[in-house]
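Here you go, one structure.
A single protein chain has been removed from this complex, and every other one stays in its place.
Moving on to chain A:
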């Protein structure tokens, strides 16, 4: 912040240069820019190596060992593929976590995007107060990832929470939703869907880019509102839908805070909210089995990477880019 406030001093003009020296100067300038590039890049390079790349390689190595923080790294044993074998064949909790995470992503992400698109369409028609609405819908996206909100959510869907008070108005008898094996995961999904404001804002920006002439031409041809939506809005919006889909899917796979708080760190009741990252945390930092947790992390990385690649390759078939748009 302080850097941004530095005053601008005018640079001093350089003396004129004879043409003969030009070429030497250009080469020198290029070398200078080479050096400057790496000077400016050096913190990032250090971070890339020390904080990202080398730890990644270490965790790949650890995934073939029985490393635990209770013993020095040098005393851990190479156990080959045992961690992976255990994960896939001998750890029912692992598969449980996979199932919970995939269910979460498959249901919560489409619903969240549908809510975002629906409200964006309602908001898009020019009207007064749009920016106030937009801001208020966006607010949950800022607050929703916090522990504080997960705590509120947990209380709201508890036996004596606000949700049951609401149901009682209609004479419906509620239950402790967060402690019910059938309903705990939907409660968690609802918290994610509640934060539809961020993709909604991106949808709104996308809707503003759709040329109004297309709708006018369609109206002249007598197209219904539904046909306009299906044949103009959706195709024109497909790059934005795609962008939101990729972002929210990757985001959805990583949900940790809400699952941790709603289940008090256990992933319960009976593992029904055991998100993958929560299982990973428990394996590494509660059971202190870091070799095993590293194996889980690598499988997670490969799966998320594969899903991203698959999304991008299917995108070719349904994402429509107009000529002017570069991506």
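By definition in this document, contacts are C-beta pairs under 8 Å (C-beta built on N, C-alpha and C of every residue); 3 or more make two chains touch, one makes a residue touch a chain; residues count from 1.
Note that in this section contacts and distances are computed from a predicted model.
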item	value
Chain excluded from display, named as in UniProt, from "Quinol oxidase subunit 4", "Sugar ABC transporter permease", "Cation:proton antiporter" or "Zinc transport system ATP-binding protein"	"Sugar ABC transporter permease"
Which of A:81, A:139 or A:217 contacts the chain that the document leaves out	A:139
Candidate in contact with the missing chain, chosen from A:98, A:274 or A:290	A:290
Identified contact with the non-displayed chain, of A:24, A:37 or A:211	A:37
Chain not shown, touching residues in chain A	1, 3-4, 6, 8-14, 29-30, 32-38, 40-41, 43-48, 50-52, 54-56, 58-59, 62, 67, 69, 73, 119, 122-123, 125, 127, 131, 133-140, 142-143, 145-149, 151-156, 160, 162, 165, 168, 194, 198, 201-202, 205-206, 239-240, 243, 250, 253-254, 256-257, 260-261, 264-265, 277, 280-281, 284-285, 290, 293-294, 297-298, 300-301, 304, 308
